[in-house]
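One structure, as structure tokens, below. Some questions next.
Complex shown without one protein chain; remaining protein chains in place.
For reference, chains read A, B, C, D and E in written order, and residue numbers begin at 1 within each chain.
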């Protein structure tokens, strides 16, 4: 089964999640897991206000979206994410694609593509 | 060392965590990392109540359990998860198996199987 | 592009994050994503106090640090983590290295090493 | 001309600054009444951050600070507006039934001596009334949360207090034309809740719906905080209503009891309504309580405890369906249902006062049908005036400085974009 | 028969609705006392959501709303129960020492005029007492959190107020047999805390332990919320105890001081006990304060400030070990230790009243050993009555409608399963 599924891990802006989810849903990608994370990269941290003066927070709120999809859907999902999570400013995020060796549905113990 | 260890990533119902942890512990799998996540899949979102009327939340509380184990333990762990995290209703979750290339114990810099 | 990038996933003590981030930053590793997680391993859970008497919590606060880096930087990052996240006590954490098949920058759709 | 007004002002300010409050005539002050009204003022004050928490729990996490701090900011600026000129616009010598004169500008002549016709110091009366002005402005904030520009919010609040609250309060309580006609409003059904509710709707119409309204989930991010806010409201409302007796007498006791009863009846009713729909909602219970409190406000001292039960029940039913109606329309986003809870609740309350009044006044059931007409007139005028002036005001502010934050600021949340802060770390 | 009772009721209701409260005889009202007791009533009211927050922080996140809203719901339904028939069952004309007559049904005859024997309006007395009935019911909720069906909780609460609270309150405060015997209970040690604590244990026994009790961690999910709740309790308890003097006199001052002192002594003691065990627990400090407050309640006006120190200390020690004992048994899950904190704490307090009373009554140390016996009798009877009736009541409700939610509803949490809501997003 090796190589037939991939995990797409996208770090995006939190405010883009709802629109993106909707668009993914429309294309039939409804299985996903999201996590609140904090990130930094090109877009460095942020300066927040103390009572008087500032302090720096080095990490920004991001949302991590994880989807395990079949090989052939990878490009489609990547395109959707790039389209709907983009603002054009630094901090839009990254997509990482990881190999998945196996998938099991807890409820039925089905394996592989059928399990997602 | 390639191929000798795997990461098992299981998305389960939060209320199943304690029992499952206990059972894994009994079998000697005590190393794990858990994250609160939100998910959707077959089991769609949930309708919650506003003051009057409803609104939809598209994501449900799930728990992500990550365990890096040796190859030969993968099936055993999968079986345990399927056994103790199951209710039979949609939403029980998925297990994803990922390759791990290396493992390091921060404390000792040990590598590989001995490090987990 | 296979094999050219790796995801380093480190579970560390939360209080080590800031120092480590600074050190990584100095060496030019500024892209990263962190998640609050809970973990257990050699260092078992913790006993907390109820109003009178105790209860056990089986999981401890940890921080998960994820960095996608080029192959050649993996060892350097591992060394930095081991150096600055260590206390010598059980519970310092683990580093897992995962293969990454592809990387995309959402903002520009750049791919591969250039995207991180 | 301008100069002379200025020097007049300066004179007044200086004299007040140095001696204004010193002309005490303690003779007729009743210490018990003074203690009662001052404590009541403190109770109303705690309602103001209470509104902030009540609202703050119901917005999304990224707007928590913004929503909570609205009320705190209102407490700060309207406190000043009130002592500088708000009080005199309401309680200064009546000018044509429409507005108060500038007699008390900068609290000139408002001192520790007894307030004419009462048994408490003028300052006590003044500060008790201040709390009403403040809380009214803070109630409105619920309609435009999650998208208003902070600067525009401040300008709007100041202008609204001056152009809507102050005149209407004068009409009803300051010797103005509605009071002369005999309109009954024990503790602010007309003055506080109708003005706030209707104006909330008007400004919501001008500012437009939130981004993603109707598609994105707009989930209440912290319901315990909302319950905490509601608890402070119920608690403080005793000062609001029973304090409005302005003396620690039997009327105060009665108002205290009717207040509690209406809140309880409305909370119970709302709970049952949401249950019929699906399950007894906690958000529904506390919302019901607030609607019941808003409804009893104009009636509190005039009706019996048992009359508070139907008042509360009807308020809950009206409020519940008003929310469904307004939200169902999908066209206007009165985000935290200010019109439904306060405007509708208290419109019913003002009418109910005309029906059930038996204490110190007579309503329909006591044989005085005329009172109902007076109440209806007061309702109609206040609705009309509040809506029109607020709508215009909001349009002007929108044209001049923009009411709304930029799209990306709204997406990121007002906490970061307007205040440079994050609620929870 | 039925018909005539109905028409009687209708008559009473209508007359109360229209004029009941209007028969004021303000003559003997003391405004200061009225202000004092009304403000005290407001202070007790804020304790009720305070209980909700105090408890709500100690449950798991998935049951936060459920736990917090219990108290709010109790505040709503018992407010109505009390004015409709609870008050008269307690304070109506005594029938055989056991229960009050229906004289005040629907607040008939309870108006703005002075309450016989006091210096405050009947309505003031009535509403102050209402808060006691409400809070007693809300205290019990701590024992069955995280697993009770909301509908059963409502039925239980209403029935319990009627069958346990109302009779016992009548016995001790309404002219009933315990009062006739001279049992001392200044502000509700017997009436409030023993009944609540013992009944909590009884219902916990019937409903059974939480799923995972003893194996899963049942961690308090938000300790700051619990501290906030405890703060409101300490604050409001001044109204509870000092307000029970029913006048702003020296007794009120004394009760205020003893209340503060006992809370402080017990909090300090509990802190030290948990420290001995391991570390000074914050949860322990606030729990100690509450145990100390429960213990001083029956004694507050009768003992000197210094006597409040041993009362607080012993309450903390007794409560601390009671928790360890009860939880250690592993058989009954009085989830938030209502018996240990309130029942045990106040049992000691009632006894201590018999020992230390020197103000307006004499206890053992003042040479009156008899008082101790009376107190012991009152304790025994209240324990027995509360336990038996509550146990039976819980069994009946369980049989008829089921006390507990389904297993999967419990797993998912009561917020989602009972209310269709989530506390934090």
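Please note the rule applied: a residue touches a chain if its C-beta (ideal position, glycine included) is under 8 Å from a C-beta of that chain, and two chains touch if they have at least 3 such contacts.
As the structure is a prediction and not an experimental result, all values here were calculated from the model.
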Note: the excluded chain touches shown chains A, C, D, E
From E:30, E:88, E:152 or E:353, the answer for touching the chain not displayed is E:30
Out of D:56, D:174, D:189 or D:220, the sole contact with the unshown chain comes from D:56
Of the candidates E:253, E:324, E:372 or E:425, the residue in contact with the absent chain is E:253
Given E:265, E:322 or E:338, the correct residue touching the omitted chain is E:265
On chain C, the omitted chain is touched by residues 13-15, 18, 22, 46-49, 54, 57, 87
Residues on chain D facing the left-out chain by the touch rule are 13, 16-22, 24, 26, 29-32, 34-35, 38-39, 41-42, 45-46, 48-50, 52-53, 56, 64-66, 68-69, 72-73, 75-77, 79-80, 83, 106-107, 111-113, 120-121, 123-124, 126-127, 130, 150, 222, 225, 228, 418-425
Where chain E meets the chain that is not shown, the residues are 30-33, 35-36, 39, 43, 60-61, 219-224, 227-228, 230-232, 234-235, 238-239, 242, 247-254, 256-257, 260-261, 263-265, 267-268, 271, 278-283, 285-286, 288-289, 304-307, 309, 356, 358-359, 365-366
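What we mean here is this: only the chains that are shown with their structure count from here on.
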Chains in contact with chain B and also with chain C, listed by label, are A, E
Chain-touch separation of chain A and chain E, in steps, is 2
Chain centres from averaged Cα atoms put chain A and chain B apart, in whole Å, by 18
So, in whole Å, the Cα centroid of chain A is separated from that of chain D by 45
Residue ranges of chain A touching at least 2 other chains are 18, 35, 87, 98-99
Multi-chain contacts in chain E, i.e. residues touching at least two other chains, fall at 217, 419-422, 425
Chain pairs that touch, by label, are A-B, A-C, A-D, B-C, B-D, B-E, C-E, D-E
